[in-house]
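Let's look at chain A:
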Amino acid sequence: GESSNSDGTTVAAADELKPNADLSKQALQITVWPGYTPEELPARVKQKLKVQGLKVALHDTNEIAMQKLTASGDSGIDVAFVSGQYAQALNAMGLLEPMHPELIPNLANLYPEATQLSYDKGNKYSVPYTWGTTGICYRTDLVKKKPTSWNDLLKPPAWAEKKVTLMTTERWLALPALKSLGFSVNTDKDEEIQKAKDLLMAAKPHLLALDDTTFGDRLKSGEAVMVEAWDGWCPTNDPKGNIAFEVPKEGSDLWVDTMVIMKSSKNKEAAHALINYILDPEIHSWAAENINYKVPNKAAMERLQIPKGSLLETKPAELLNGESLVDLGQSSLKYTRLSQDIKAG
Partner candidate 1 sequence: MLQIDGISRKFGDVTALDDVSLEIGQGEFFALLGPSGCGKTTLLRIIAGFERPDAGQLWLDGADLLPIPPNMRPISLMFQSYALFPHMSVAKNVAYGLERERLPKQEIRQRVGEVLETVGLSAHASRRPAQLSGGQRQRVALARSIVKRPRLLLLDEPLSALDKKVRAEMQLELKRLQNDVGITFVVVTHDQEEAMSLADRIAVFDNGAVRQVDEPVALYERPRTPFVADFVGANNLFHGTADGPDALKSADFGSLPGTPLTALGAEAKALLAVRPEKVELVDDDAAGGVKGSVLDVSFYGGVSHISVDVPGHVKPVLVAVQGASAVQPGAKVRVRWEAKDAVIMAADQ
Partner candidate 2 sequence: MKSEVKARPVAPPRGRRLGAFVFLSPGLTYLLVLLLVPLAVVLSYSVFQRGRYGGVVYEFTTENFGRLFDPLYLSVVGVSLKIAGLTTLIALLIGYPTAYLIAQLPRRWKTVALVAVVLPFWTNFIIRVYAWIMLLSGPGLVNSGLKVFGLGPLELLYNQGAIVMGLLYSYLPLMILPLYAAIERLDPQLREASANLGASGFTTFRKVTLPLTVPGVLTGCLFVFVPSFGNFVIPEMLGGSKSIMVGNLIRDQFLTARDWPFGAALSLALIAVLVVLLIAQAWAARRA
């Protein structure tokens, strides 16, 4: 591989790959969030691609995946699913194999917008799998006024006192404050981060909790009335129909979960074949249908019957209004510090 601390723009030298390699000599190991791919994927991949097999390891956060992939040497993983800014960091560390577009004809299925993502313009080392944004998820029956601004969370009205949550992971914790102040979610300017921190400190006494896993449950039980949420995790499909999602007027982010191929992989042809297979509309639409996330695959989205009002209706162009999160390198520590300050304060 390359030196591991070069900045993210260089791309590691590509291996020579053979388009007609004998896949039956290769076996695949992927790591992915639980429930993020169809259960029958291993069986179908084995049958379709004629590889020896596909093993699925699970990680439930990007952080855990990063630990496993970066700890040292060969993690044994061929294809990893991580969010965009983490793909960017992995690449900067020289751990990723550049994509060989010639081995992934299905890239053509993607929306054009999906090749313009700021952490990896042109999909040089990552292929997007799902995308979405962050907004306010709320109980239509418990709010007195429909939330439209991040300030509704940061300075909750009396009826929402101690009934709102923000996320706990540092970049999303900062997001509402940064956006409401009109700053970039990728800012590394100390004074902007300081202002965001002041705003959050002021908000803290009015919050129920910081939470990025169970906010949906809290809404359902009525413990919370408004929460900061990723669109797909906002339970708008709850049978009671009293939960809605809103992207605040100040704007938000665009997150992308991507597929990357590890430099250490010994099955790179099969890895490419797998990504190509996942971009098949039939497979890729499974994600949208089953995990309620939009997929950046035009052909796949067009296959779907999207119910009215579903979050899946959001158009790629609207999504691109959101600012794509990029890895900030050394500056990301400022966000760690911000989140610790808020929790300890």
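Per the selection procedure, all candidates are chains of the complex that A comes from, given by their letters.
The definition used in the following text is that a contact is a pair of C-beta atoms (placed from the backbone, for glycine too) under 8 Å apart; a residue touches a chain by one contact, two chains touch by 3 or more; residues count from 1.
Just so you know, these numbers come straight off a predicted model, no measurement behind them.
Participant: If you had to name the candidate from 1 or 2 that touches chain A in this complex, which would it be?
Facilitator: 2
Participant: What residues of chain A sit close enough to touch candidate 2 in their complex?
Facilitator: Per the stated touch rule, the residues are 4-5, 7-8, 61, 63-64, 66-67, 70, 88-90, 92-93, 162-163, 165, 168-170, 204, 207-211, 221-223, 327, 329-330, 332-333, 336-337, 339-341, 343-344.
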